[in-house]
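Report on one structure; see the data block that follows.
Only a part of the assembly is drawn; its chains keep their places, and the rest are absent.
Lettered A and B in written order, each chain numbered from 1.
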Amino acid sequence: MAAPTTESTPSTEPATPTGRIVLGANQYGKAECRLVRITRDTPVHRIEDLNVSSQLRGDFTACHTDGDNSKVVATDTQKNTVYAFAKEYGVGAPEEFLLTLGRHFVESFVWVSGGRWEAEQFAWERIVVNGQPHDHAFVRSGRATRTTVVQIDGDESFVLSGIKDCVVLKSTGSEFHGFPRDRFTTLAETDDRILATSVTAWWRYGGDGSDGFAGLDFNASHAAIEATLLETFAGVHSLALQQTIFEAGKAILEAHPEVAEVKMSCPNKHHFLVDLTPFGMENPNEVFVAADRPYGLIQATIQREGLPGAPRAWATVPGFC
Amino acid sequence: MAAPTTESTPSTEPATPTGRIVLGANQYGKAECRLVRITRDTPVHRIEDLNVSSQLRGDFTACHTDGDNSKVVATDTQKNTVYAFAKEYGVGAPEEFLLTLGRHFVESFVWVSGGRWEAEQFAWERIVVNGQPHDHAFVRSGRATRTTVVQIDGDESFVLSGIKDCVVLKSTGSEFHGFPRDRFTTLAETDDRILATSVTAWWRYGGDGSDGFAGLDFNASHAAIEATLLETFAGVHSLALQQTIFEAGKAILEAHPEVAEVKMSCPNKHHFLVDLTPFGMENPNEVFVAADRPYGLIQATIQREGLPGAPRAWATVPGFC
């Protein structure tokens, strides 16, 4: 397993420090290009709403050390390319759009060896008028945000897809007990609590992109995986949020052969039972305080045994172990 | 039409300044009590998720001028009451919950003459498993947040309800032209643009609460008004966002006799057509930049002619004209 390129030091690295200060891993580009693409070839318009970031990697040493910009594809140019490609190719799936975008830069500029392209996609529903979905009026659905990170490293491509800000809650079917007790332990055990989290999930599609991820319908896959995730959260009787997360990752890997590994990061959004006894009242799991901070934070990787991981695919994904 | 109580100066006010510094309008309480109420009398649980703020008005001068807290119902006590009442009475509709809460304070403490109670309510949907809505697993719907402000002033009660963060977009059916041009005008006219906004709407229910708003089903009314609002946004061919707002308010007032007046505050979330001509490409309203700042901001009141307004109901509602 290769170490991540972005952390690698040059192969010509001397065995001992020389005292020189040198440039290490780096990337640059334009972040958060807000792109709305309307497809209007029929009166029934379609909308795609993305937040796109583009970052290039390659030989940019002279810019850093000498202010020589002769190889610096301007971040403004990267932004322009995002919008021009949205016209030329449409979006389709954000994963495809980013692969097309990234390959353009790698193929167009010999000193660009790869990069990182990221998108958030916001969902819209049609407004219903007289029971019918409207042709060109939409309301934004805030249930979750679709995410993707594409990284290209020479001939290889890595595709992560995911969701974030998907807040789920079970009002029963969750326990937490049997944990060790030390001098600093005060938490009571419980066999019935609220379990709530805001799911950040990422999954890596298998393959190195040499076949262009041929035959993969990213949109259909994403929708199916999100459904699997929600169904598993609902269905698992939980003894720990860790268990729920593992089961969700396992269900995704079992049902979706196109997925190589899954990472989830889930805050345990605590809902504390309010003590109403001072007021002469019982509270049989009915009234809760939804707390802000601190929160539990559970992060795990779920993998296929024997299938090597791909650290380069995950490098720079925020906050993941 | 009475001036707002909260702005009134005492009737014993001298005609000329005396040089004394005195306390004017004031209120205090506990803000943002996050309350989750589970109703679990059957295996099919229900969830109500609120953010409740309570503020009292009355005779609190001694606290301000002398640090005498003998009349200061602690903000902690206000918070406790929120949770205790959630157990005792349930939530039902946030408007009812706040009316019950507010009347409790006014009736319990002789020096409390009124106050302001506010709630946000977050919507949850049941997770669908095998095509069936789950009994006790939920996913938060981020489409909009329901809001309400209840103000009590002695025997009178005012109820505002609304929505916020409801983002809507029309990909056609919007024009903007015919505006005056001065030295500083550069904007081009357009007969086809994207119209997008994040709706903040408030409506005031008629009556002074002396009948307890008898017979009013706040939940049903809220759902119907939100539907009217969305349908009107979709249906109006817009010559200005102002026109769309007026039509939406008018539709609400026409269809919902329980509503006395409507206020809307709508940012014009600009979607700028990207100029692709430098790249030799046309852009027939397909590729847009969604801009952040600045944004247009359109705010209007829509009323029933001849029906007096109620400034006291609107006092302290953020940002409304």
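Throughout what follows, a residue touches a chain if its C-beta (ideal position, glycine included) is under 8 Å from a C-beta of that chain, and two chains touch if they have at least 3 such contacts.
Just so you know, these numbers come straight off a predicted model, no measurement behind them.
All together, the complex described by this structure holds 4 copies of its single chain type, of which 2 are visible.
One rule holds in what follows: only the chains that are shown with their structure count from here on.
For the two copies, subunit A and subunit B, the CA superposition rotation is 180 degrees, given to the nearest 5. For this pair, subunit A with subunit B, the centres built from the Cα atoms lie 33 Å apart.
Every residue of subunit B that touches subunit A in the complex is listed here, in rising order: 33-40, 45, 47, 49, 80, 83-84, 86-88, 124-125, 127-130, 134, 136-143, 165-173, 194, 230-231, 233-235, 271, 274, 276, 278-279, 281, 283-292.
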